[in-house]
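What follows is a single structure, and I will ask about it in a moment.
For this view, one protein chain was removed and the others were kept in their places.
Right, subunit A next:
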Amino acid sequence: MHGRVKVKTSAEQAETKRKEREKKLKLYQVASAAAASKRANGEFDKEALEITQNILEQNPDIASLWNFRREILLFWEKDRQEEVQEVLSLELPFLESCLRVNPKSYGAWHHRAWVLVHAKHTDWAKELRLCGAFLQKDERNFHCWDHRRFVVQHAGIPDTDELEYTSQLISTNFSNYSAWHYRSCLLPRIYPDPEQKGRVAEDQLLKEYELAQNAFFTDPSDQSAWFYHRWLLGRAEIEDAITCVYVSKPLQTVLVSFSKPVNLRNEEDEAVLFVDSRPFPSKWQVPDKRSTFSHVWVCKLPPGLLEGETLQHCLHVSWKDGRLKKECLLYPGSKESWCQDSATDQKLFSLELSIEKSSVLRAEMDSCRQLLDLEPENKWCLLTCILLSRVLDPLGHASKTLTWFKKLLAVDPLRTGYYKDLRSKYQVEDGLLCMEYAETRVLHLARKELTSLFHLDLMVLVTHLDVSGNCLHVLPLAMSCLQCLQVLHADDNEIEDIEGVRNLPVLQDVCLKNNRLAHLSQLQPLTSCCRLVSVELGGNLVENLPDFYTHLHELLTHTRPV
């Protein structure tokens, strides 16, 4: 029941209505029973077609009746082919009238497609015109859009014609989201980027920026063009890659991280570890010991394999039948070593920009800022300024970005949670870039109003992490990939869940003062960190439990919590 207003009725009116309904029901029941008995008795005749047509005209959603009609036509196909073709040609105007009354009937659209395929002389051009007419009435009817794509495929209409159709629709109404969507499917097919799968070649891309910009300058509150613009700004699909290989001699462990979550237990995705050129029969594990897919995998080496203070060792990981590989050298006397891709070189957080593209985006940034002067409360424009500054120069625009976020939170409070998380993501990215520039393994993310943690898979080498003074509720499971973490500062948050502080083999100090830990069970994950030296829990409700410290000692027998 969609969009039917409930009307207050008098008793008399209600009675009249009831009678009407009863009459309708009676007719329906008689017709349904007749159709059912014909079907049961195998009476696949013209009368059956008439009866089902009468019912379907009233309600095209009764799937079984469409099925019955198709059964009749298939039954006739053996020896009454001419009649079949005649009925099929009459089926089209009948369906058209059904769809006029109920343009969102799945059953009617599906039957129409079936009829078109089974008819011998389908006029696909005519059918395309019908789609156009229906879309003129409701430009967002997704059933009709899907039908159009089906017709286009059968009629062999080139993608370029369809792109032209979307241009027409968009030029008459910028807020036709369905047409923008269709463009996003057509463009990568017509103008594929030779290097980035699924993306659009640059010269066409620049034209699309202009189109989107025209649209949102005409009506800055219309979301369709802004969504499209965000897609244009997007990145290509992340390619498979090994992003880091790390080895620790004291832990006898090799860690490998990947550009996306993988399942090394899957035979096709097997990774082979070579130690000094000899394949090592490795048993890969995920740090959280739970997930099936993970960015990070670790492998224990048998004692003695990396022996010899004077010897250099080579750890080589080969993946996807050797197409992807990475190695790191453990020099004589070193305890650990790694080889990691750089976030800056890989453009992990910005875009690969040609001179043309960067000048277009800079120009666009200028015009967006002009638009913002005219419409200082426009959330789409604010968000786009933020996105543009991120792809152009994240650190250079850092403080301006924060001002824009503040404004966004004020003008669009419904999406407070989203904006805060997005800001947190960018703060983490900036923190990671700064750490890379400083060439340290200490990540400072304290007092940045973080509501969530992002990019934990890029922190595998971090030894010290400071996230105190934020608004975190959870230290998520993905945190268990911080396998080098020694010191964790997370004081003054709203943390009530530390499930990610789990299986961290070298974690020594954990500060969790002034959080929302209230039960001993919430501390359970700590028991899997076997090198813990100190845990600070002051200012948590859990501290007030009777005999708390005795219980804590029992829980963490190997630690000396302060």
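To be clear about the criterion, a residue touches a chain if its C-beta (ideal position, glycine included) is under 8 Å from a C-beta of that chain, and two chains touch if they have at least 3 such contacts; residues count from 1.
In this section, contacts and distances are computed from a predicted model.
> One chain of this complex is not shown here; going by its UniProt record, which of these names is it: "Exosome complex component MTR3", "Geranylgeranyl transferase type-2 subunit beta", "SKP1-like protein" or "Ribonuclease P protein subunit p14"?
Cross-referencing UniProt, the chain left out corresponds to "Geranylgeranyl transferase type-2 subunit beta".
> Which residue, A:Leu163, A:Ala241, A:Cys314 or A:Val474, contacts the hidden chain when the whole complex is considered?
Of all options in A:Leu163, A:Ala241, A:Cys314 or A:Val474, contact with the hidden chain holds for A:Val474.
> Pick out which of A:Glu43, A:Asp146, A:Glu327 or A:Asp393 touches the chain that's been left out of the picture.
Of all options in A:Glu43, A:Asp146, A:Glu327 or A:Asp393, contact with the hidden chain holds for A:Asp146.
> Just name the one of A:Ser64, A:Ser97 or A:Thr218 that touches the chain not displayed here.
For the chain that is not drawn, the touching residue is A:Ser64.
> Among A:Thr52, A:Thr122, A:Thr166 or A:Ser224, choose the residue that contacts the chain missing from this document, as touch is defined above.
Hidden-chain contact among the options goes to A:Ser224.
> If the missing chain were put back, which residues of subunit A would it touch?
1-6, 24-25, 28, 36, 59, 61-64, 66-67, 70, 106, 110, 114, 140, 142, 145-146, 149, 175, 177-178, 181-182, 184-185, 223-224, 227-228, 230-231, 234, 260-261, 291-293, 413-418, 421-422, 425, 474, 476-477, 499
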